[in-house]
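One chain of protein is taken out of this complex; the other chains stay put.
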């Protein structure tokens, strides 16, 4: 699962051309016009520009407003917003709204929802519970993405596209998923004998005589300890493959209509144990979302107000493995509402995180969200702007400072500058494979083992030794790394 | 949510006339004739009278015996019991039996049960799981309450009526409740646009195009963090309104038949986070049930045998806000069976609680229950009488002592006595609103916040400062209070 390699970091990556090197990092902000009266849009967008932001992120959760009734599309409101962005010289990231279907779809086509492990369908009330393998849902996604791509794919102000939101590869036990899982197994194993061998179905009489007999392994109904780990692992693989295929499916639609100057990405959560970013084939790069403070402790008595910056540490390197770009798409601008406790952040915490992200090679830093919303689930989740709609929050102040400082640093940019040789010589790679994580996490030798944070500890160590470190997969080109793990280990053993 | 006001306590309340001031407090006891052989009834009731009790509380859980088959009523057994009470000079509180339907209804009309958050119906086996908005259940309640009211409404020995038992405003996800919730929303919002605005459905694409699209917000299916807090708050309001309306529905039936000398009440639990006593309009007053010792700790090493008397502190003031009367309808007479641990009470604990209740202005003190039952869920829950049917329990002894002492104190009653001016000048009010509690408890800044016990702490503080304190609502007449919160706070800051 985890192997440390040292050598020179790769320099040539495919998606970096979307981010001019001289800009260092570009900053943006989420804005939800659908949550505010139209009369305030211009004031808000002007404010975004005045603060120093360079792009606006829109339309992620707005399906209900783009398609208020089945088949009736309305983009006039979004046109206005984008025109205002043009007016104030702000670029735009458009989002496909697939992560939150409108109520009419939820009610009229309940099959578009996942089913949980007790075979109960999800319901209206939140986001991210769609059955991404359901054909009806796919049809609706196809239509809305086509519409939005047609409308904004050639818009010069639109710099890129985010597909979906925090793709979760969520467990889905619905009939659609059962069928898709069986199909996935057929594709993988070809014959049921091959599946029987791979899953060891001779154990506990689980032997299948045809693919039709297979159901999704369900720990809810047969107990954690008793489930077949190979079946569970394949279920994880299937979920990750379906998630990647769903993102690629949307990317394909977009590509039919959009300009080559627009990139395609998505925003994985920093700790993403289900979706596997490397399985997509059509995205330009992967970004991540970072919420370092959800009530967790950290250094010292006031550490709970600082939170744990390590959430950024691993994500900033890991997601480079798709397209070579590191970028944070959501970044906590102050207290959230969903933590165990939700303290006011320590002054400087937000700026600290922004620099963490930048120091790791971040090319874009976008924050969730401009205005603190006055209602619903995240009413008490802070924004860049406070509830009055005009006053900067403390986090907003720190963003402004960061953006000003970046503009200063840009002036120091030297195209010919290179990493010092001594530093480059320490370049290290951590080999990380999500399938191994699933397998180990499922069958830990002890419940005290934290499978996810194991590589994070190694990364913390190499970084603290001043070693540039990549997170790579086993298909990476190893030739550029010198294997020095053992020497490092010896050193550590002597100096610990 | 919480505001402290000081001034003179209100003197004129509507339901105090049911309790002659010279009696100070009247005591009674729960008796379940249906649980004992008829041959023992007279012995038991004579014993109740001999011990010094003044009234008997009956028929709360006896629907199966009043209506053993659908539509066939039998009150002959209850007549005998009440006649025995007359013979031994004991008054009677009658109860409507709506909190426990008979098995025939549960089996033949399963729709009379609530559904849980996974849409599974409750079942025979316990109490308090009725769907109070189900029309079929309402029809049966209407019939049984009519029958019992007709039979005992003019009985001179019956002093009052308890409706239902510990009304819980329990969450109900049944089709009946879904329909009732939608109707409640229509009544409140009139238009779906108004609901969309109030619930902020622009967030996460939750927008509705008609009331028919709304379902009860279900944290079981969409996750705690993701649910719309306004929808959840309205669900709480709907549940509390339905509970109040159900109690008023029964009160209306009773009023058609009963004497004006008989009062109508119900018995809320001391800590009642769901039902809102102030929402009823037809009850004369609200009583409460108090179980201070369920294995909780308190002062000192033996505190677990004392339990936490604060359960009485808040309830005794809070329930005065309905009808101005404070009365405890159930009071723990010894160890219960359902605590984390169920210790023998410290000698004196029961008498202590009775005086707590009296000191807070309690007009009636009734205990659950005369005889410890020999079977079923509360077999190991103590009574006034031990399992042999004749021997007093330690708690029974303390009740006797209390009743004797009260009779002595009654001799000291002076109709013209007034509260000392110095004391009266400290009169304080705590403003408490259950809706605010729901809202804050749902979205706490930290999980370490105990929203219910916040006002209890204030009440403890004012009482410890010798201040008569009322728990009032924001519709109370504030003119009689002088606002001195800040002065008090200053004093506290200086003397803490």
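All chains are identified by letter, namely A and B, in their written order; residue positions are counted from 1 within each chain.
Just so we're on the same page, a contact is a pair of C-beta atoms (placed from the backbone, for glycine too) under 8 Å apart; a residue touches a chain by one contact, two chains touch by 3 or more.
Treat the numbers as computed from the prediction; the structure is a model and nothing was measured.
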Touching residue (missing chain; options A:39, A:205 or A:391): A:205
Which residue of B:14, B:83, B:103 or B:261 touches the chain not shown here: B:103
Candidates B:129, B:272 or B:286 - the one touching the absent chain: B:129
Residue of B:35, B:146 or B:401 touching the missing chain in the full complex: B:35
For chain B, residues in touch with the removed chain: 32, 34-35, 61-65, 68-69, 97, 100-104, 107, 116, 118, 120-129, 295, 337-338, 340-343, 373-380
Interface with the unshown chain - residue positions in chain A: 118-119, 199-209, 213, 215, 217-218, 221-223, 225-231, 443, 445-448
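The criterion applied here is as follows: only the chains that are shown with their structure count from here on.
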Distance between chain centroids, defined by C-alpha means - chain A, chain B (Å): 50
